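Shown here: the complex without one of its protein chains, the others still in place.
When the chains are written out, they are named A, B and C in that same order, and each has its own residue count from 1.
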Amino acid sequence: MNRNNRLLVEVTVVGEDRKGVVADVTNFIFKNDGNIEQINQNVISGLFGMQLEASFQQHDFKKAIFDSELKTLAKKLKMEVKIHYQESKRLKNIAIFVSKEIHCLAKLLDAKTSGELDANIVVIVGSENTTRSIADKYNIPFYHIVHSQQTDAENEILDVLDCYNVDLIVLGRYMRILTPNFVWRYPDRIINIHPSLLPAFPGAYAYVQAYERGAKIIGCTAHFVTEDLDQGPIICQESFRVRQADTVESIKRRGQKLEAVTLLEAVTLYLENRIQVNWGRVVIKDRK
Amino acid sequence: MNRNNRLLVEVTVVGEDRKGVVADVTNFIFKNDGNIEQINQNVISGLFGMQLEASFQQHDFKKAIFDSELKTLAKKLKMEVKIHYQESKRLKNIAIFVSKEIHCLAKLLDAKTSGELDANIVVIVGSENTTRSIADKYNIPFYHIVHSQQTDAENEILDVLDCYNVDLIVLGRYMRILTPNFVWRYPDRIINIHPSLLPAFPGAYAYVQAYERGAKIIGCTAHFVTEDLDQGPIICQESFRVRQADTVESIKRRGQKLEAVTLLEAVTLYLENRIQVNWGRVVIKDRK
Amino acid sequence: MNRNNRLLVEVTVVGEDRKGVVADVTNFIFKNDGNIEQINQNVISGLFGMQLEASFQQHDFKKAIFDSELKTLAKKLKMEVKIHYQESKRLKNIAIFVSKEIHCLAKLLDAKTSGELDANIVVIVGSENTTRSIADKYNIPFYHIVHSQQTDAENEILDVLDCYNVDLIVLGRYMRILTPNFVWRYPDRIINIHPSLLPAFPGAYAYVQAYERGAKIIGCTAHFVTEDLDQGPIICQESFRVRQADTVESIKRRGQKLEAVTLLEAVTLYLENRIQVNWGRVVIKDRK
Partner (left out) sequence: MNRNNRLLVEVTVVGEDRKGVVADVTNFIFKNDGNIEQINQNVISGLFGMQLEASFQQHDFKKAIFDSELKTLAKKLKMEVKIHYQESKRLKNIAIFVSKEIHCLAKLLDAKTSGELDANIVVIVGSENTTRSIADKYNIPFYHIVHSQQTDAENEILDVLDCYNVDLIVLGRYMRILTPNFVWRYPDRIINIHPSLLPAFPGAYAYVQAYERGAKIIGCTAHFVTEDLDQGPIICQESFRVRQADTVESIKRRGQKLEAVTLLEAVTLYLENRIQVNWGRVVIKDRK
């Protein structure tokens, strides 16, 4: 089997758990002459999620028919299905999620302006309204989406993302926990920046905790988001040394600069197709 | 599809991680007209493990051919493959693993003698030699297997288990941590008893920790063993109330009695085919 | 030394960390002929907190002078000092903290009405305004105190508590995390109810987590509040057995009933002076 002429297709299936979904979807892949390269399923609180990566012979594969038939199957199974092709030709579409802090957003917008970031920033989603003016300045659509129930917010956001045909979601200090219902639809396509050298100091107060614990080396971590909070595959990490004179405030200041740099680094690796995720571990491929 | 006339086959594939194993094995199932009902894969430290449950039309299925062809495929893939049929007719074969403590072993042997335990206890494996005399008394083969490397011990044990065609492994205070290489070959077929109401007090000193923490309700948990220590699906739990006069010793004494009862309860549920594992949660089916 | 004729005084000292506070306060106790029975200090984020229990000969002890001199010392040290005498004669004053859920509040008010609860409920503090009507019905002052910064809320609450001379704070599903600055002023005098058998399932979603984990025995824990979230000394625990038909909702319903009962049980033990805290472990003394 020549792997080079093969087309990689990612399929996500999310919906209320019921019998037979795995069999029906894998059978569908087989009948379309696909090979299942990786497959994962999970159920949390009655929600079923399956992600599979299948490869097909490039010349045999009829995309339109595959898409339409898979959607028919999904309707029959009462599941929501998303298909994602890894096409390298067109520019990727990025959505940035933010709350109040702007250092990460500003860095990504700067990198876009300077040409360093080779992608379209197509939409900004804010849990607060405060960054709208920045979005306006760059002529990027801004959506202030906040609900008392995070699942309501997520449903609204999913609709927005569909409108803008988003490939990659970048959490630039979004400060909200995404539920499996959201995360399972974008496997290895949501990048978060966390203000610590994970797995140290997960959670909401990383710098304070690191300072309190007396850590001498502090850093930040860009990682893919999975259903396990702060436990997704690590893409890159950067660190700095704590000085005796440092306070929580000075650490936070130094850390935020590094967050922006590290997040941009991870996004760039993603856009260059250099990130490979093997069972939860990231391998960075050399630049071609 | 009539599920009642279908044969359920569990297949485990363990070996050095390499590309294409998922595709080759799932294709094999498909070409034999099987439906994949559940599938899980994992890689830890370069070790690949896949467990799948497939269903076949009873009357079409040629067991001997399926077994032989799957073994040929395994050889080609350099993977070790185990096939497990859920036949309900013959008595199940149980292996009991022990260390020094005998309360669980004694309870299971008593239950066998009295007819309460409807299975064969075909072999006892001890990390210590001290329970050999009990095994002798009951005319059950005893193997004292201990190595400085746990993986060496496990390889020796795997050979023993094959000789005795073991269906179920019961850890009656075995006190050793089984590696993925062992555990992945017996998915949901290793039952352990842990001396706490998990997830409280995992680890080796559960009663001491519970006493120190001032817990007022203490208990024990019978659970399936997975690659995550003390985190497998919970089968049953029992508890008792701490009295003011209790010491660590009296708690341990009361706890051990409960351990034996709870472990027997879990084994009985297994033998009655009443345990269903859905995504890490156990559902106990009613007695027919 | 005759311990029976001795007066037990609890002193808390909270303020910005500075050198010499331990020496000055312990010297003060010594010069007043006190014996230090227990003493704890801690510093978190530059906040110093010390709690000590000292005993004095009853007939020698001049309360008014001791109070006034200690306050002078506190002013000199720029520390806030609270003195608490364990007088058994007068009825204790209880403050109840609530959010939206009313099952615990209702149980305590019922117990007061029926005479089961032998104390005054002097004030109710709500992080939501929804329970005001209940407070009004019972003619109990209600304060709706909520700020974006929890420390601001706490400062306002501390003033309220001083007005009502509160002995015991009962958190009836208050759902807010109290900071050390608050907690250190009421050592072993804040009782919380947590919806799990701690240390299992700490945090905000205990029933959901217990259900997801497949726990077969679920319960709740009344405990003293310390600066470590959900880790204070356990006063009492109650449990129930999960039935196959249980859902998250039915578990929550059954759990809430038990929460109210368990919290009332703990408050009653406190009022009967039957709780003794020895180094983080609670010992329940027999009824006299």
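Keep this in mind: contacts are C-beta pairs under 8 Å (C-beta built on N, C-alpha and C of every residue); 3 or more make two chains touch, one makes a residue touch a chain.
Please read these numbers as outputs of a predicted model, since none were measured by experiment.
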*Taking the full complex into account, find the residue in A:27, A:120, A:239 or A:268 that is in contact with the omitted chain.*
A:239
_Considering the complete complex, identify which of A:79, A:111, A:193 or A:282 is in touch with the unshown chain._
A:282
*For subunit A, which residues reach the chain that was dropped from this view?*
197-201, 212-217, 219, 221, 233-234, 236-239, 244, 280-284, 286
_If the hidden chain were put back, which residues of subunit B would touch it?_
44-45, 208, 212, 248
_Contacts of subunit C with the absent chain, listed as residue ranges_ = 1, 17, 20, 22-23, 26-27, 30, 35-44, 55, 278-279
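Going forward, only the chains that are shown with their structure count from here on.
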*What is the distance in Å between the mean C-alpha positions of subunit B and subunit C?*
45
*Of all the residues in subunit C, which ones touch at least 2 other chains?*
212
